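Supplied in structure tokens, the structure appears directly below.
Excluded from the complex is one protein chain; the other protein chains are retained at their positions.
Each chain gets a letter, A, B, C and D, in the order it is written, and its residues are counted from 1.
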């Protein structure tokens, strides 16, 4: 009863901070290995449809990484990251359509915008905790959604019609032409590298002294202040960092999709990404990615007869009821049990 | 002159005045006890001195400068530190991690000394929420002592400790205070302990000072006996 | 801006009040953000549609809350009680899953068509109040909601059970140690909260049109109301609900496209001004 | 469900079959229309297959589903084309979905037949050589109404429109036409999509002293508006309600007698007496137990268009079909229609109807019909094929 009702308790998030440099290296190495392995995916998955799904997993994986990081290190559950994702996506469209920036420039611009959005939102929300934080992030992203729908912004956002990005026939991004950009197989490399890069950064930050600082704030904000630490800026920094990651995802998504619908900012999307993260389990770096992967896969394969939501709901309940802490949570528990068993 | 002093401190919670016109002066190396009945305003007093709660009037001085409106962080950075009546540690972290974290901020030259004096060596790598309550209180004290603060405000460090542990705790306070030349303010209900440890004692009652002086005279003061000590006199 | 517009605001506020007080109760006791509350409200409306079709609106007004109360019992027994030691966000998402399922079930039973319910014979047409002709039915909603609010407050303030509910919402473990049968209390609260959602649904049925999304659109607003009110504080939720209803309507009169962001802005402003929400209980 | 897709894998099976992917919304407020759209295609397919297909090619419908989120629709479309070998797409519902789809069609090498998305932009800057616009655009519908405004009772008009592209263009267009017809607009309001409480809007209309209302509200919003208008007893003051895409046959049972006398644009005239239509209405009624309305009808018309193209091209290859369809004129359930090559808009009449009857048997009485020549704007300059 002393813990914040909505701050996930230790079994959901909160790594026990016994950090050894050895493990940091190991983890970093692991990520790099996965990075290299991942680059070969397009050569394994030939069929464009499946490849498209995999690409979507990676793109949505970026915001998921951010949500997971916040849950792990600040005990904050965010519904706001789809907003950064969306804001960045729209920025690409606006930059290209209105100011005919090159796609590459537009992506840069979009990441900046998305980051600024997360910074502003952060200033407003990081003081809150638990339910308050959840609702504030939700409210602010809903507000953004409503703004995107405003008819007066139609020339910019296309309101309900969404935004068609016409980069023109000579468009190019990282040396890819308009056709290649839409080909998931070719677009993959860039996305995958970004994803793994983000994962690596977040991992290192999490293990760094800054990570410890965040944990301290999560555990006992007041004592941190009485120990001479500022608690606002570190929180804000962490929040914005995850904002950058989410924005990157949104920008790349926009380039590849060529069209942005307002739903990208909607409640459903926010909910989806959070669901994905909790199914995967936020307690580990990989959890949110795995969760997102599964979620996207399910969305594609459970979607018949209009029963998508029915199945999603059932799946969600089953996972959460029987696997507290999500899939990776369950795995970790088993692992811990085994280790205990071994040590006895 | 004293390094840390307060005068005319008054704190109100709505209508109720928890503290009225209280003054105190802390000297380096001196342990200044503050005792008094429950609700006398001791924690409120510490809150006001440590910047947790703004006094409605009165001034707090460090080296003679008015710091009444300074932030909690500023005070800690300038050597004013406190502990809490309810144990306040970092539950999910190991003792080592959290002490090192605090030490980094307040550049503590000799963390090991604190650790060993408070007998925390063997629990260093245990997660704080899993160690016994008494030890947690020691960690709490350690956090307050890191970074060679010049002033420490301790709110009932011995609350809930077994007799001998609370004796040890007070001995730590005593030694650290003398060795490191800290000005300490000690709120404690363990009467014997207080009279044993402190050089000066202020008695609060109903939010104002009832008596101040050397332990012996305070103990002899009939008002104090009536209002606070009772059979413990 | 005239009396009719004010009444419009109060009518909307009344609905929000009934819905959010139920949500706040459940949150207070089980710490669950009940994302299924919108779905309960929607189910209530659809049940009201069928019942007022088969029997009468008045029958629906009585029966729907009862049915929803039973659903509440199931919620408590199957999810909230067995999972009470789980993280609250996980519980919250479970209710989210329930909402998804409920929506689909409603569609499978009643179809996707937009439906509508006619006000009961007694309450059709308009009545003249404050010098304007105003729909009698909406006046009805206002009366019912305000009466309900009064009863609820009385119950919490002055009855033994009310005291136990407040205690259990603060610290369920200690409440148990003090000799309060917390399972019983939370059963009462959850089923009552669900019943309130059902009542709101019934009241709303002739007011708005019924479609499977009616729950979602309302849910977010209601969640916001609860947070503004001060999470877990029923009184706060009521005040916030009525307040937001009125502000929302007034701003709609002024500029609909601004009005859509009013709830969100309101939330941010209130939480910046009072992080604990209006009622001042810790938001967390 | 997607049952009807053939199990012979993603190789497209027998090349000579014409594979059409249907991607209607299967959940949410639009699902009803989605179901009916599929019915339209189904009837068309059954009719041609009964006749042995189009010069030998059997028609196969691959019915998918979407939640009307463009992202989902795109994913499903790609799946249908790459996995199931569909060459043609139909029954996609909303304008945003079509906008998204148009951007990708060329890449997919498939043709889309839009019988539902009315947004003008789809034949404007969002047009695509692979997309065909079967349904009338909003401006065609509006022009259809315009001519009849002056015949409707009421001089002081209030406009109640959805805060949505079509809502605004409709409002502007109507204001223009109404003023031409010597009427005055006393109030113009836009309500956000998914507005549930129209109380404050209706109160404003009443305060404005309007005696006629032009309403552009869809689906649930429309129902809410009509019902609440009734509760506010708006009819005591308003002589005419002219709906735009607001009331349609599926809503009649829901809305009941409160809409008797309402005017509304009608996309398709069930009673149009030409043989093709008779044949369609009979077949449809036989298959589904109720007469068709514009959604199934327009989708049937989409099928007719596709089939006409295939016959003309003598091939099922999307590019040939697209080429063949340019400026093709053919007979349809909507009489003789032409597919304009410049922007791929199908040129067809628009109608104005009024709700008549009572209780269970409400229906549209067609008051007037406006020819495509009078209603259809010139091809937009923004449309580059």
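Going forward, contacts are C-beta pairs under 8 Å (C-beta built on N, C-alpha and C of every residue); 3 or more make two chains touch, one makes a residue touch a chain.
Throughout what follows, contacts and distances are computed from a predicted model.
The subunit not displayed here is recorded in UniProt as "ABC transporter ATP-binding protein", chosen from "ABC transporter ATP-binding protein", "Heterodisulfide reductase subunit MvhD", "NADH-quinone oxidoreductase subunit M" or "Sarcosine oxidase subunit alpha family protein".
Although one chain is omitted from the display, it touches the following shown chains in the full assembly: B, C. Touching the chain that is not shown, out of C:21, C:43 or C:169: C:169 (per the contact rule at the top).
The chain omitted from view is touched by exactly one of B:85, B:117 or B:208, namely B:85. Contact between subunit B and the unshown chain involves residues 13, 35-40, 43, 85-86, 130-135, 156, 159-166, 189, 191, 227-232. Summarising the interface, subunit C meets the missing chain with residues 160, 163-164, 166-167, 169-171, 173-183, 281.
The rule is short, and it goes like this: only the chains that are shown with their structure count from here on.
A separation of 38 Å divides the Cα centre of subunit A from that of subunit D.
Residue positions 27, 31, 163, 190, 192 of subunit D each touch two or more of the other chains. On subunit A, the positions that touch subunit B within their shared complex are 10, 14, 16-19, 209, 212-213, 215-216, 218-220, 222-223, 225-230. The touching residues of subunit A, when paired with subunit D in their complex, are 47-49, 52-53, 56, 149, 151, 154, 159-162, 164-165, 179, 182, 257-259, 261-264, 268, 299-300, 303-306, 308-309. On the subunit C side of its complex with subunit D, the touching residues are 2, 4-5, 8, 11-12, 104, 107, 111-116, 119, 124-126, 133, 135, 137-138, 206-214, 217-218, 249, 252-253, 256-257, 259-260.
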